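The other protein chains are all here in position, but one chain of the complex has been omitted.
Going by the order they are written in, the chains are A and B; count residues from 1 in each one.
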Amino acid sequence: MYELCEKLFPICRSITGNGVRETFRILQGELPEVPFEMHEVKTGTPVLDWTVPKEWNINDAFIRTPDGEVICEFKKNNLNILHYSIPVDKTVSLEELKEHIVTLPDQPDLIPYASSYYAERWGFCMSHNDFLKLKEGDYHIYIDSSLKDGSLTYGEILLPGERDEEIFFSSYTCHPSMANNECSGPSLIIELARFLNSMENRRFSYRLVLAPETIGALTYISKNLHHLKSHVKAAFNLTCVGDDRAYSLVHSRYANTLADKVLQNVLKFHDPDYRDYDYTKRGSDERQYQAPGVDVPMVAFCRSKYHVFPEYHTSADNLDFISPAGLQGSFDVMKKVINALEYNKNYKVTTLGEPQLGRRGLVPNMSNKTTYQQTLALKDLIAYADGTNDLIDISNIINVPIDQLIPLIDKLISCRLFREAAV
Amino acid sequence: MYELCEKLFPICRSITGNGVRETFRILQGELPEVPFEMHEVKTGTPVLDWTVPKEWNINDAFIRTPDGEVICEFKKNNLNILHYSIPVDKTVSLEELKEHIVTLPDQPDLIPYASSYYAERWGFCMSHNDFLKLKEGDYHIYIDSSLKDGSLTYGEILLPGERDEEIFFSSYTCHPSMANNECSGPSLIIELARFLNSMENRRFSYRLVLAPETIGALTYISKNLHHLKSHVKAAFNLTCVGDDRAYSLVHSRYANTLADKVLQNVLKFHDPDYRDYDYTKRGSDERQYQAPGVDVPMVAFCRSKYHVFPEYHTSADNLDFISPAGLQGSFDVMKKVINALEYNKNYKVTTLGEPQLGRRGLVPNMSNKTTYQQTLALKDLIAYADGTNDLIDISNIINVPIDQLIPLIDKLISCRLFREAAV
Partner (left out) sequence: MYELCEKLFPICRSITGNGVRETFRILQGELPEVPFEMHEVKTGTPVLDWTVPKEWNINDAFIRTPDGEVICEFKKNNLNILHYSIPVDKTVSLEELKEHIVTLPDQPDLIPYASSYYAERWGFCMSHNDFLKLKEGDYHIYIDSSLKDGSLTYGEILLPGERDEEIFFSSYTCHPSMANNECSGPSLIIELARFLNSMENRRFSYRLVLAPETIGALTYISKNLHHLKSHVKAAFNLTCVGDDRAYSLVHSRYANTLADKVLQNVLKFHDPDYRDYDYTKRGSDERQYQAPGVDVPMVAFCRSKYHVFPEYHTSADNLDFISPAGLQGSFDVMKKVINALEYNKNYKVTTLGEPQLGRRGLVPNMSNKTTYQQTLALKDLIAYADGTNDLIDISNIINVPIDQLIPLIDKLISCRLFREAAV
């Protein structure tokens, strides 16, 4: 996953354009065995309350100072340009230039990431320290960009299962060179697709969508609203999943969906120190999928959450900020989520009263003061298998992680002590 | 409001009598523009489990000591008399006198307030220190009172609105010279009537009732039970609203009415240190309005709560104990309650997915790492406007005071982004 991030990092993505298409070519190359469907949606297409914007592409950009020095070179760091800048080739005074420069006075060493998708303007981003060094004089501004009718690009993968009901994963492909708040998400999506594709039997179907944030999610929803509302059982927006800090869960609007329930359960056992945010702390595509009337049962999953980590939307969100271990932790959590969902049924014990576990070799057949406690998870699992609880409920009640319960369920089913309850 | 308290303070009110009528003449004089309906209910009228008592009036009362000193003069402080004392003019021994004197051994400087409405007796109240100085000898007792068939007096104001549904305010007019636990309540009622009368459009109708505590509330309920049960959406008993200490909310029986909900919301933002009491801490007319079978959705609102502040029902509850600022704070809270109720609808955003706020000038059209948070209240308001929440719910969920949300709602309605949901 980290290597894939390295490949994706240098590309200048935005909400439209060739950088996005190049990104998808790399992603498809990672998973030749999996069908990866691409979509292009034309500029001007109405999508809910919005409209698909013009396509933006950029070749080069820089500022030449009065001393002849070239600064803010796009080719050195694509954060230097205000994204969606219109083309410019002119000389301006320092005073005029300053109105077009974005900096971070509180983080004076870092270049910010900024964009202006829906109001045409031009601009550059630089560190506040560099900004303070600018001298009076004439500056030559050069932006070789284009803003034209074109299309918005997104891709999706569908891995069918026994049921039409879908588990939905999303991430986005619209940020330039930022490692955690861009590359980590698509990279995890690809790894999950690989894992899901390798599963022998999938109870659920799995859909994985990569689109530009906000406008891409709105576009996807606009084209698939009925299907989303009728098929998706749980959805996970994956973003900022590559660093080594806390795990974070951003709940759905009322924290009451299957997605909330399963991810909360997995995280509390995987890392009791995980951060649990309510929906007022949202900020990525869950804003669209969970909007009133859309109501896709989505939560967001991050390591350090967007808006919270100081590197967010700056040049410090680079490849040093993420790590193979950070990505692997996110993958491990999502794998547990998938396994939990696959096994998440309402089980019912087939006996009245406790079953005699001893004669089935499931507990010791000699009893003293310590034997009862040794197989407590098994007994507690049976005690709550009354058909009213799903597996996540039972895990929560008896305080045993689902990955420890799954082998016990396999045993109980093979002994015919468990059956699936009609719900 | 404080000046009105000064006018009301000296009058000797009780649950019936001319002091009450004089009080109402003063109150009516404050609000000539508002219809103020007066009621007289005859002695002997059955009111629920009770009966309207005889009317009590008093001209004078005092004790002449063996030394010829006049003490416990009614004309100096009307707390000196046990209220509802029968007329007496006789000489008694110190021993007999002591059985008729009420003091506060724990607050030996203060004169208590005491009454005996439903058992005929006579008595005086004095400070415990003065009580201890009484010498052996004959005491002349003089009480020029009358206890005769008459009537119980109460008044009410109705300010109609678009709807027949009523918001109900009550306070009482039955205590003699006590400032917080009497004058503050009617004074706030008058100020609220003035404010409500000045509102351009009232969605709700507003009813304000002043009656003697307990027997007056029972009388009012007895005559208006059906109307109360069918029309009142939220009711507030206003008492002890003039001091500068904590704000207090005394909840309804199950803390589950609209009155509980709105006042709790307003107070938690107005003063996070407010005191939240459950119904077992009740003590004023909410006892009758919230009684089983009556079930008017009433809470009590106080600054320092009756039974709790040490000055309660003593001569220390005087004009020094209340203040213009204390009264104003109570008024401010009730004004916020009224505004919150007027705007308390279930709103629904008219778009699917987030509306594009930028093109409507509601959020900045350039994005960097700080812009999202700047207009969070607006976004959160929209995010929860799914038609299932009323405005108080949303305020509680997104943790923004309703008075900050009201201007945003006005904007969203004028942009046609919000409509009222059918509930």
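Here, a residue touches a chain if its C-beta (ideal position, glycine included) is under 8 Å from a C-beta of that chain, and two chains touch if they have at least 3 such contacts.
The shown structure was predicted, so the numbers you read here are calculated from the model rather than taken from an experiment.
Visitor: Which candidate, B:F24, B:W50 or B:F195, sits in contact with the chain we can't see?
Guide: B:W50
Visitor: Out of B:F9, B:F24 or B:Y279, which residue would touch the omitted chain in the full complex?
Guide: Here the residue in touch with the unshown chain is B:Y279.
Visitor: Taking the entire complex into account, which one of A:M126, A:L263, A:A385 or A:L405 touches the absent chain?
Guide: With A:M126, A:L263, A:A385 or A:L405 as choices, the missing chain is touched by A:A385.
Visitor: Where does chain B touch the missing chain, residue by residue?
Guide: Touching the chain left out of view, chain B contributes residues 48-50, 82, 102, 104, 112-119, 121, 214, 217-218, 221-222, 225, 253, 279-280, 282-283, 287-288, 290-294, 307, 312-314.
Visitor: Can you list where chain A touches the absent chain?
Guide: 348-349, 351-356, 358-359, 365-369, 372-373, 376, 379-380, 383-387, 397-399
Assume only the chains that are shown with their structure count from here on.
Visitor: Counting only Cα atoms for the centres, state how far chain A is from chain B in Å.
Guide: 54
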